[in-house]
Each structure stands twice: as structure tokens, then as C-alpha cells.
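Let's turn to chain A:
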Amino acid sequence: MVGTEWYIALSGVLFAIGMIGVMTRRTAVLIFLSVELMLNAANLALVAFARAWGDLTAQTAVFIVMTLAAAEVAIGLAIIVTIFRKRASTNVDDLAELKG
Partner candidate 1 sequence: MGVLEIAKGMGVTLGKLFQKPVTVSYPESRAQIKPRFRGRHFLTRHPGTGLEKCIGCSLCAAACPAYAIYVEAAENDPAAPVSPGERYAKVYEINMLRCIFCGMCEEACPTGAVVLGNEFEMADFRYADFVYGKEDMLVGQPGTKPQRREAARLGKPVRSGFEVTPRAELEGVKYQ
Partner candidate 2 sequence: MSAFFFVVLAVLIITGALVTVIASNAVHAALGLVATLVALAMTYVTLDAHFLGAVQVIVYAGAIMVLFLFVIMLLDATRPVTAHNPVGFVNELAALGGAALAGALGLIALGWRDPRPLAEGAAALRNGTPGAVGETLLTRFVLPFEAVSVLLLVAVVGSIVLVKRPVSQPSAVPEAQPIESGERAGA
Partner candidate 3 sequence: MPYWLADLLWVVVKGVALAFALLTTFAYMTLVERRLLARMQIRHGPNRVGPLGLLQPAADAIKSIFKEDFRVTAADKVVYTLAPIVAIACALTAFGAIPAGPANSFFGLNPWVYDLDIGLLAVLALTSMGVYGIFLGGWASGSKYPLLGGLRSSAQMISYELGMGLSVLGLLMLVGSTRLRDIVDWQGANGWLILFQLTGFALFIISSFAEVNRTPFDLPEAEQELVAGYLTEFNAIKWALFQMAEYVNMITASAIMSTLFFGGWRGPQFLDAIIPGISAWPFVWLILKIAAFLFLFIWVRATLPRLRYDQLMRFGWKLLLPAALLNTVVTAGYVAYAREGLRWPLFVIGALGLAALVVGSDRIRVLVNSPRTTGVTELAPPPSGRPLGGD
């Protein structure tokens, strides 16, 4: 049996990779993907803890996180599409100003 700590460590590594992605990526869509990676790292930790404590609360939390992620992606991608229509680019450095 693999101990819970290994799953938590895996979750940590996944989170770190996601963070690297957010820092290095230049396209809005890809930054989004990296954020999803970090969300999933958190989910993995929650599921592992649910098993460790024998408590379904954490699994419920994961379920809600997934729903949130769906909502976030819907809105986020809509924003990206809108921006792309206006600027013909999804490079975040081009968008670092408040002019429309």
C-alpha cells in the first residue's frame, strides 16, 4: 500500500509544475491550462486526504472545485475569445494595458 504522503508529494510536484507554467507561458490560453494543472494538484491532495481520514467531505469539496473550474473556464475562454477579436492576439504582454 502506498502511503498517503506519496500522493501529497505528487500533488506538490504537480502544483509546482503548474506554477512554472503560469510564470513562463505567454499565451492566455496556456496560462489557463497551467492554472487547471494547479487546481488539479489541489484536487489530488483533497482526494488523498479524504482517503486518509475516511471522510467524504473532501471528495465533496473536489466535486465543487470541478464545477467551479467548469464555470471559470467558460467565462475565461469567453474573455479570451473577446480579447482575440479586439486585438488579434492572446499574448498577455500585449494586453498589459487598460485600453480596450
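Candidate selection criterion: all candidates are chains of the complex that A comes from, given by their letters.
Simple rule for what comes next: contacts are C-beta pairs under 8 Å (C-beta built on N, C-alpha and C of every residue); 3 or more make two chains touch, one makes a residue touch a chain; residues count from 1.
No experiment lies behind these values; they were computed from the predicted model shown.
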Touching candidate for chain A, same complex, options 1, 2 or 3: 2
Complex contact set, residues of chain A against candidate 2: 1-21, 23-27, 29-30, 32-34, 36-37, 40, 43-44, 47-48, 50-57, 59-60, 62-64, 66-75, 77-82, 84, 90-91, 93-94
